[in-house]
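Sharing a structure with you now.
What you see is the complex with one protein chain gone and the rest in place.
So, chain A:
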Amino acid sequence: MGDTGADADMVGLTGRVTGTVGPGLVGEVIVRIRGGAEHFLAHPVSGTGRIAVGTVVTVVEYLPPRTVYVMAAYDN
(Lines give C-alpha, C1' and ligand atoms only; values in the text may rest on other atoms or scores of the structure.)
Protein backbone atom coordinates (compact mmCIF):
# COMPACT_ATOMS: atom_id res chain seq x y z
CA MET A 1 0.00 0.00 0.00
CA GLY A 2 2.95 2.29 0.57
CA ASP A 3 1.32 4.30 3.28
CA THR A 4 4.57 5.79 4.47
CA GLY A 5 5.24 6.87 0.92
CA ALA A 6 1.80 8.39 0.63
CA ASP A 7 2.32 10.41 3.79
CA ALA A 8 5.60 11.70 2.52
CA ASP A 9 3.95 12.57 -0.77
CA MET A 10 1.63 15.01 0.91
CA VAL A 11 4.26 17.68 0.37
CA GLY A 12 3.75 19.28 -3.03
CA LEU A 13 0.11 18.43 -3.41
CA THR A 14 -2.29 21.17 -4.27
CA GLY A 15 -5.51 21.79 -2.45
CA ARG A 16 -8.34 24.25 -2.05
CA VAL A 17 -9.00 26.40 0.97
CA THR A 18 -12.37 25.67 2.57
CA GLY A 19 -11.80 27.67 5.75
CA THR A 20 -9.86 30.91 5.81
CA VAL A 21 -6.17 30.34 6.44
CA GLY A 22 -4.28 33.02 8.26
CA PRO A 23 -2.24 34.00 11.25
CA GLY A 24 -4.14 33.25 14.42
CA LEU A 25 -6.67 31.15 12.62
CA VAL A 26 -6.98 27.44 12.11
CA GLY A 27 -7.86 27.10 8.50
CA GLU A 28 -8.96 24.16 6.50
CA VAL A 29 -7.90 22.85 3.12
CA ILE A 30 -9.20 19.93 1.15
CA VAL A 31 -6.64 17.85 -0.70
CA ARG A 32 -7.00 14.97 -3.11
CA ILE A 33 -5.25 12.05 -1.60
CA ARG A 34 -5.55 8.24 -1.25
CA GLY A 35 -8.08 8.03 -4.01
CA GLY A 36 -10.37 10.47 -2.27
CA ALA A 37 -10.45 13.97 -0.86
CA GLU A 38 -9.65 14.70 2.73
CA HIS A 39 -9.49 17.86 4.68
CA PHE A 40 -6.64 18.97 6.83
CA LEU A 41 -6.16 21.68 9.36
CA ALA A 42 -4.10 24.34 7.66
CA HIS A 43 -1.74 27.08 8.71
CA PRO A 44 0.09 29.56 6.55
CA VAL A 45 3.72 28.90 5.89
CA SER A 46 4.76 32.46 6.11
CA GLY A 47 3.76 35.92 6.83
CA THR A 48 0.80 37.91 7.61
CA GLY A 49 -1.53 37.43 4.70
CA ARG A 50 -4.82 35.63 4.90
CA ILE A 51 -5.65 33.07 2.27
CA ALA A 52 -9.30 33.37 1.37
CA VAL A 53 -11.71 30.53 0.82
CA GLY A 54 -11.45 29.12 -2.66
CA THR A 55 -7.78 29.87 -3.17
CA VAL A 56 -5.63 27.08 -4.59
CA VAL A 57 -2.74 26.31 -2.27
CA THR A 58 0.28 24.10 -2.25
CA VAL A 59 1.14 21.91 0.72
CA VAL A 60 4.61 22.84 1.87
CA GLU A 61 4.84 20.92 5.11
CA TYR A 62 2.90 18.02 6.54
CA LEU A 63 2.69 17.43 10.24
CA PRO A 64 0.97 14.13 10.97
CA PRO A 65 -1.66 13.36 11.60
CA ARG A 66 -3.88 16.14 10.22
CA THR A 67 -1.98 19.40 9.97
CA VAL A 68 -0.44 21.00 6.89
CA TYR A 69 1.32 24.24 6.21
CA VAL A 70 0.32 25.81 2.94
CA MET A 71 1.06 28.70 0.68
CA ALA A 72 -0.88 30.16 -2.18
CA ALA A 73 -0.15 28.20 -5.35
CA TYR A 74 -0.38 31.21 -7.67
CA ASP A 75 0.74 34.66 -6.73
CA ASN A 76 -2.06 37.11 -7.10
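In this text, contacts are C-beta pairs under 8 Å (C-beta built on N, C-alpha and C of every residue); 3 or more make two chains touch, one makes a residue touch a chain; residues count from 1.
One rule holds for everything that comes next: contacts and distances are computed from a predicted model.
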Inset, instruction - Have a look at "BMP family ABC transporter substrate-binding protein", "2-hydroxyglutaryl-CoA dehydratase", "Flotillin family protein" or "Cell division topological specificity factor" and point out the UniProt protein name belonging to the hidden chain. - result: "Flotillin family protein"
Inset, instruction - State which residues belonging to chain A touch the missing partner chain. - result: 1, 3-4, 6-7, 19-20, 25-26, 28, 34, 36, 38-39, 41, 64-67
